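Every protein chain except one is present and positioned as in the full complex.
Just so it is clear, A and B label the chains in written order, and each chain counts residues from 1 on its own.
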Amino acid sequence: MEYFIQQLINGISVGSIYALIALGYTMVYGIIKLINFAHGDVFMVGSFIGLYSARYLANAGFPPVVVLILSLVISMTISALLGITVERLAYKPLRKSTRIAALITAIGVSFLLEYTGVLILGPQAQGFPDIMDKKQYTLFGSSIQVESNQVMILLTTIILMIILQYIVRYTKTGKAMRAVSFDVEAARLMGINVDRTISATFAIGSALAAAAGVIFGMTYNSVDPLMGVMPGLKAFVAAVLGGIGSIPGALVGGLLLGTVETEISSLGFSSWRDGVAFAVLILILIFKPSGLFGKNVREKV
Amino acid sequence: MKKLNKNFWVGIIAALAFYGVVQVLLTTGIFTDVTRSMLLLIGVNIMLAVSLNLITGITGQFSIGHAGFMSVGAYTSAILTLDYNVPFVPAIIAGGLLAAVFGVLIGMPTLRLNGDYLAIATLGFGEIIRIIMLNTEYVGGASGLSGIPAKTTWTMLFLFTLITVVVINNFIGSTHGRACIAIRENEIAAEAMGINTTRYKIIAFTIGALFAGMAGGLSAHTFYVITPGSFNFLKSFEIIVMVVLGGLGSTAGSIVGAVFVTLLYTYLREFPEWRMIIYSIVLILMMIFRPSGLLGKTKFSLGKFGKKEAKANDAISENSAP
């Protein structure tokens, strides 16, 4: 039992990373019905920006907490700009095309980011600086251990979630986002600037992915230009699992997938871990394509 | 129909002439081994592109798992020749058939999905096949199978490629192919007009998988080694690039795309990251500026899918009815 709980705790940190990335997928899909394949690569870019900022700031002698917060902010800001740029250059011209054309483009953008990364940064992995000392805490006198990093991940995720909920529920941009995802044309007629709302969605989604990237770097200490592929796909699975288009769904889907994967690995099937994620994806797509929290959409005849 | 027949024979004769010339150049040693393996790769890629085009370009089912079918064919035929001494041609065909079985298996459950959901599901299937291979000791796990006899000759490859192109093209040009195109154009209308859309989607996946599987087998018997990594998401992506580049829905386009991508692949072998960057930029620009592809002759454009503006003032002359 304790072992199980231990794995659950480990799963939550992986799951938080999936959840943060999944949010971007789900928000973008909700608003323009595009699987933004490049999203996992924004996560990668965010991680690298975090890495360089953290290195620089740590060398400049800032205290660890400041380094963490500043790296997050810098990485999230630049990645948000990247997200907007990608949307403007690659997706906006295809707004009226078929979804397949947009999907092919998204795959193209994804590979472009990855291999531009390989070209500039080299294919080899780089170590992420240790921003904070890692500590182990033992829970309730049992053998269950929690790392300081895991606490940090959970805290960051929760804070970002609260901010996101606030933006989506109470700000003008958030209301516009909900309106556009509900009905683009109606939103336009009501005077909502659709283009700006879509950009905002990409910006927020990319910023969240970047935060996930920084957290990922701190947890696994290793980043490389192709690191976004698997977490990106997994996060997409998480988004589908939770119900694509649903923000709470992305969170639950991410955490669920993270824990399932960790449990599978801990049972000694780590080489099957990725397969399980895809099997989950296919089962969900076949039996409940709307996911846990999604709603059914049917083509009008 | 006569015209169709004529074009058909002109095509066959041109292909045979091409075969003859290459055969002479190969036997006289004017073509080096490098050129030879490039030609073999072109053939394999043509088979892959033409078969994916049937699924994606003709039937409109976007699939990012084509390399998975290739993988099944490659592993099956390699095991048959390595462990069971099965002759080359039956081994290749068996690989294709098993891949076709996978095509049915994958086709059936995923057919309830469409558009990008299907794409993701096929990607998932492709990855699952890869992970199964990776974890199966019998097929060598991560290191794959090596020492596969290099039995794919130019003649064999040419024959298989020709058969692939002719059979798939015959399919497309028949009422069965039209049924598939109708699904791509408007699935609801196709179903309402009596097309069993599920059946035709499965048929497209099955035929596509059959030839992709054979292509996999031929490729395994060209390059000695196969690993699960040879058939990953990147390979599937590469096949998509070929089809999209040539023009979704055009067999000729797929052939041109396959040749182009293979040349790019061969000449940029030393610079893999540049190759991928060029692929992606070509793909993005293509989707934005020329979604019908290089040879996209049909009106099928990914861009404009909606119906034309209503022109209500067109004359309707019912009196012409007898």
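We adopt the following convention: contacts are C-beta pairs under 8 Å (C-beta built on N, C-alpha and C of every residue); 3 or more make two chains touch, one makes a residue touch a chain.
Rule of thumb we're sticking to: contacts and distances are computed from a predicted model.
For the chain of the complex excluded from view, the name given in UniProt is "Amino acid/amide ABC transporter ATP-binding protein 1, HAAT family" [choices: "GerA spore germination protein", "Tryptophan synthase alpha chain", "Bacillithiol biosynthesis deacetylase BshB2" or "Amino acid/amide ABC transporter ATP-binding protein 1, HAAT family"]. Per the touch definition above, the residue from B:112, B:178 or B:290 contacting the chain not shown is B:178. Considering the whole complex, the residue from B:104, B:189, B:263 or B:285 that touches the absent chain is B:189.
Residues 1, 8, 167, 170-171, 173-179, 181-182, 185-186, 188-197, 203, 298-301, 305, 307-308, 310-322 are the ones on chain B that touch the missing chain.
Basically, only the chains that are shown with their structure count from here on.
Chain centres here are Cα means. That of chain A falls 33 Å from that of chain B.
Those residues of chain B that touch chain A in the shared complex are 60, 62, 64, 109-110, 112-113, 115-117, 119-121, 123-125, 127-128, 131-132, 134-135, 188, 233, 237, 240, 244, 273-274, 276-277, 279-281, 283-284, 287-288, 291, 302-303, 305. Taken together, the chain A residues at the contact with chain B in this complex read 33-35, 90, 93-94, 96-105, 107-112, 114-116, 118-119, 123, 229, 233, 236-237, 240, 271-272, 274-275, 278-279, 281-282, 285-286, 289, 299, 301.
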